[in-house]
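Can you keep this structure in mind? I'll have questions shortly.
Here the complex is missing a single protein chain, while all its other protein chains stay put.
Coming up: chain A.
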């Protein structure tokens, strides 16, 4: 859960980053995507050392993958703002997003979000941005560990519900996660990314203090598949020249609700940011 939250947050941070920083980030992304790092090192057969070495790369890989997902979603959104979108480009970007979603599903990252999501309560967009704006608090390692521990348990219980196909990958992920919590604890004092750390603190606090319902609120969305990929494509095909807001409103809510929650919450936040840009 913590990983997911951090991913979400990092995604938000990236979207709101200035262009310069964004490019900087991209150059970093380039090195990560040189050979398409796959999480093959999480195969349970590998030794702990190799896994640990791979673990250190995980946060980066996941973060970069999240960045790529965010970038792709923004690009797809921009497609709708154009006069007539280039179909080939849109299809290629959509396929890339699907690929990322598939991989995240296999990792179990997506799965976790799905089980949390009820699809009923309204998304409090301001919650995420509120977290970013809150003042920093002291971070106790224990607090972090506790929160993480709670989340790990949740993950375990969810895991039991997984289909047989994903169990092997999920269980393989489980071992690294325990290690990862140690990594987080070890690295937190050393990290100089102040904003990142502060926001993490706030998220954990939110999780601890508030009821589980709030957590679900955090991950459920307003409209069903508001930014569902397929809807986007459909909307694109039959789309006429529309303003940004108009095109969003005409999206129908399809029945498909699976595996897009994280995407949607990201999108809603991105939408928030884009709206700000449009209004200004």
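Keep in mind that, in the parts below, a contact is a pair of C-beta atoms (placed from the backbone, for glycine too) under 8 Å apart; a residue touches a chain by one contact, two chains touch by 3 or more; residues count from 1.
The rule is short, and it goes like this: contacts and distances are computed from a predicted model.
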Complex member absent from the view - protein name from UniProt, among "Anaphase-promoting complex subunit 8", "Metaxin", "Serine/threonine-protein phosphatase 2A 55 kDa regulatory subunit B" or "Golgin A7 family member B": "Serine/threonine-protein phosphatase 2A 55 kDa regulatory subunit B"
Positions on chain A where the hidden chain makes contact: 22-23, 26-27, 29-36, 38, 65, 68, 71, 75, 83-84, 86-89, 91-92, 94-96, 99-100, 230-231, 233-234, 237-238, 240-241, 254
